[in-house]
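Scroll down for the structure; my scribbles are underneath it.
Removed from the display is one protein chain of the complex; every other protein chain stays in position.
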Amino acid sequence: MICVLKPDVSKAREEQLIAWLKSQHLDVHISRGEHHTVLGLIGDTTSIDGELIESLDIVESVRRVSEPYKTCSRQFHPDNSTIDVGGVKIGCGQDLVMIAGPCSVETEEQIISVANDIKKVGAQILRGGAFKPRTSPYSFQGLKEEGLRLLSLAKRETGLPIVTELMDIDHIDLFDDVDLIQIGARNMQNFELLKELGHVDKPILLKRGLANTIEELLMSAEYIMAGGNEKVILCERGIRTFETATRNTLDLSIIPVLREKTHLPIIIDPSHATGRAHLVPPMAMAAVAAGTDGVMVEVHNDPLHALCDGAQSLTPQQFEQLAVQMKRIKEVVG
Amino acid sequence: MICVLKPDVSKAREEQLIAWLKSQHLDVHISRGEHHTVLGLIGDTTSIDGELIESLDIVESVRRVSEPYKTCSRQFHPDNSTIDVGGVKIGCGQDLVMIAGPCSVETEEQIISVANDIKKVGAQILRGGAFKPRTSPYSFQGLKEEGLRLLSLAKRETGLPIVTELMDIDHIDLFDDVDLIQIGARNMQNFELLKELGHVDKPILLKRGLANTIEELLMSAEYIMAGGNEKVILCERGIRTFETATRNTLDLSIIPVLREKTHLPIIIDPSHATGRAHLVPPMAMAAVAAGTDGVMVEVHNDPLHALCDGAQSLTPQQFEQLAVQMKRIKEVVG
Amino acid sequence: MICVLKPDVSKAREEQLIAWLKSQHLDVHISRGEHHTVLGLIGDTTSIDGELIESLDIVESVRRVSEPYKTCSRQFHPDNSTIDVGGVKIGCGQDLVMIAGPCSVETEEQIISVANDIKKVGAQILRGGAFKPRTSPYSFQGLKEEGLRLLSLAKRETGLPIVTELMDIDHIDLFDDVDLIQIGARNMQNFELLKELGHVDKPILLKRGLANTIEELLMSAEYIMAGGNEKVILCERGIRTFETATRNTLDLSIIPVLREKTHLPIIIDPSHATGRAHLVPPMAMAAVAAGTDGVMVEVHNDPLHALCDGAQSLTPQQFEQLAVQMKRIKEVVG
Partner (left out) sequence: MICVLKPDVSKAREEQLIAWLKSQHLDVHISRGEHHTVLGLIGDTTSIDGELIESLDIVESVRRVSEPYKTCSRQFHPDNSTIDVGGVKIGCGQDLVMIAGPCSVETEEQIISVANDIKKVGAQILRGGAFKPRTSPYSFQGLKEEGLRLLSLAKRETGLPIVTELMDIDHIDLFDDVDLIQIGARNMQNFELLKELGHVDKPILLKRGLANTIEELLMSAEYIMAGGNEKVILCERGIRTFETATRNTLDLSIIPVLREKTHLPIIIDPSHATGRAHLVPPMAMAAVAAGTDGVMVEVHNDPLHALCDGAQSLTPQQFEQLAVQMKRIKEVVG
């Protein structure tokens, strides 16, 4: 960690800061420039709060040299991690993992029909919302327990492992049959929940928050891993910008950035990011070309009927075409 | 709600959509322009998901005419709400409410000393963190129960009501003596927590998320109020932008915007927003000039000693000067 | 255009607004809901300033139904436009157009060597900066006239058409031999320059501004086209967000969004967007998978020597590998 002092800092205050830093078990390497003094902090700076030091009135700026995370860092774990989700390997770099299914679980007929459809096309994991995070308290909040029961039925019927969102650790007992627990964007920095997930023995699909940096996503993964659960899969689903033509801006450069920084697998969700069905295939294909381990796509069996729930979803036919294209691109990028 | 259809939508699909809308208990008023057909949806659209309708491939755009919230709306509650926090009235438009105290509760001596200092200057409520949300799992997470105990001591000593952050509803029993429960920016859309707060009989200080719109802040207030707890105070603490000279960008225009949209009181937190002590006084004064009901400021008794915890905090002396200025500005704006 | 009035607007003020709107040659279609009155404005609203109407105190909100642009709209020109750049067709949907070359033109040897290298690999157009927009007045501003002369040499040597940035219309006489004039992100809303470009008989490569919406990019294209020059190619080069791991956030969803809205061709520039060489290939491949007409990539012949100019650039060898991959992906997406 590098700490640049302001010009004209008094000797006394400088020494006070250095003494404090040393009391935090850091070596301090002092370098004096023309106008500024620079402190190099050597040792384990993981637990040092750079933002707080930066807020000191004698400090101009602070910059980490080492990353603030460890367990998820590629530096200490050079090989890609492979995470097993009900028998499906994610992150081994071989096959493209396709996760598909409806936004919300609605009926037994619906979920089983979609599950069969996507399985035929080669999707390996079934998604479907049972507990739904909704901006308005007056909107439909999902089928909850009943939704989980229907997902289990579809799993037994097709053999596909299932992924669905957990919003409250108190619901964890209901998730026994769930293979991959999704944590939504709005809970990415729900630190109490992250700590609890550290003690859960299931893989976690951690979605990036709408205004969170890639580093913060890794720090949230680190929370889970620090608790003992190293089975974390990262997911990009769009960030918030001033652009209004899409619901969010899908940040695909996260793929090569994460490849450099972490060994954890990456999944891209183009359905939530774009918000419109016809934007999903080009962005899904782009994600594969950029090297994602998998994509998560909304697929609905009857968008004509379920007019308002299926519209950012593809039909099974559209998904089939997309799946073929994605596999061909995956062959090119290897 | 207004729904604009795309040009060249087939009669059949248009009728299908209209039928669905009517099944949601809405009247549909059709208006045909040169290129576009516009549907006016009349009735209670609060539970309609505009984003989902907008994602339909036959729909160009959707726009709410009525606001999606009710209980917190000024339209249905024209007078300002006044919320009682341990005897202090917030929102009555008379006095400026000053909330002050350290970032984290550290020791009995610290919290009692700061409490006495800020009381002398006229602060009406004591703040202090016991449970601390931290980006890194390796950072200090607060004194927790012990921190709450020390806050209670300071409350008994000075008579000041106390506000502190709740991160998990399972901790609620520890908050018996707390007068105002703070919900942090990162939990603004933790919907399960919001629902639980609807059943709590204490005022809630709800902080705006780093990338949340003012409307979303109101929808989160609506979650709490819909559950039965109407004692919600809104708090601006900075939003995330591309600017790096400040930790976040304090959006003071939220004050007149909220005045128009809601009857709930407003508190501004310039300490977290700016991240540096010398930026706090001008922004606190600006907040008062823009008409805030109160400000929440970090004050530390010994920033020299606690170098790294007190640096976005003012000293009691700096806070005293600021308090005088704020009161004089409050007199001007009335 | 739809204009929603506030509740409780007086009859007199409503009529005044309607009279004004009619004086702008619009038909006004009035629709009264429970709380709000909605005005549908029918006619040519292209020259109406929606933002100004929205700022009226009796107006709740304004929404365009028709797009504010015409000449660049796909609605009035359903087929893709193909633009000829020195014999290279861009936008015909057949071949992927690869534009490559150094950030800045430095020496005759450099530009001719790079031009030969990229031509061998199949690039069809040579890029190189002569006039360089720089944040600091103290930074190197390019070789200017001499840079243009060297680009012409490279063009004669290889037969490749050339593209380079124009920053001031007063320099236009120097651009006689230039085949494609680039307008940089910072000049996307330099309206006086855009007007002048409407009278230039050369294709224009218009880069999206760092904080501009897709609609604003189209409005700037419309400026050029309204002046008579319909040869506009649009270019995405990253937008500004809070993320710091990349220089900017490359918004690839612009590709399918533009396909829907306009007939103009699209080029993606991953070099400026990401700012680091190793992020360029995955993002370039993603752009091709998402359906771009072309990519523009920085290539340097000797990054080892020119350490500080070539670092977001690929070596010719890296570009060769990338070119092979991009062509294979182009075959998949067709």
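For reference, chains read A, B and C in written order, and residue numbers begin at 1 within each chain.
The definition used in the following text is that a contact is a pair of C-beta atoms (placed from the backbone, for glycine too) under 8 Å apart; a residue touches a chain by one contact, two chains touch by 3 or more.
Quick caveat: nothing in here was measured; it's all calculated off a predicted structure.
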The chain left out of view makes contact with A, B, C
Contacting the left-out chain: of C:54, C:95 or C:108, that is C:54
Missing-chain contact among B:42, B:123, B:234 or B:287 belongs to B:287
Where subunit B meets the left-out chain, the residues are 211, 213-215, 239, 241-246, 249-253, 255-257, 260, 273-274, 278-279, 282-283, 285-291, 325, 328-329, 332-333
Listed in rising order, the subunit C residues that touch the chain left out are 16-17, 20, 46-47, 49, 51-57, 59, 68-69, 133-140, 167-168, 170, 186-187, 189-192, 194-195, 209-211, 216, 219, 222-223, 226-227, 240, 247, 275-278, 304, 307-309, 311-312
Where subunit A meets the chain that is not shown, the residues are 2, 4, 7, 29, 31, 33-36, 38, 40, 42-43, 60-61, 63, 65-66, 75, 240-242
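The criterion applied here is as follows: only the chains that are shown with their structure count from here on.
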Hop count on the shortest chain-contact route linking subunit A and subunit C comes to 1
Separation of the C-alpha centres, subunit A versus subunit C, in whole Å, is 31
Between subunit B and subunit C, the Cα-mean centres are separated in Å by 39
Distance in whole angstrom between the CA centres of subunit A and subunit B is 26
Among all residues of subunit A, those touching at least two other chains are 211, 278
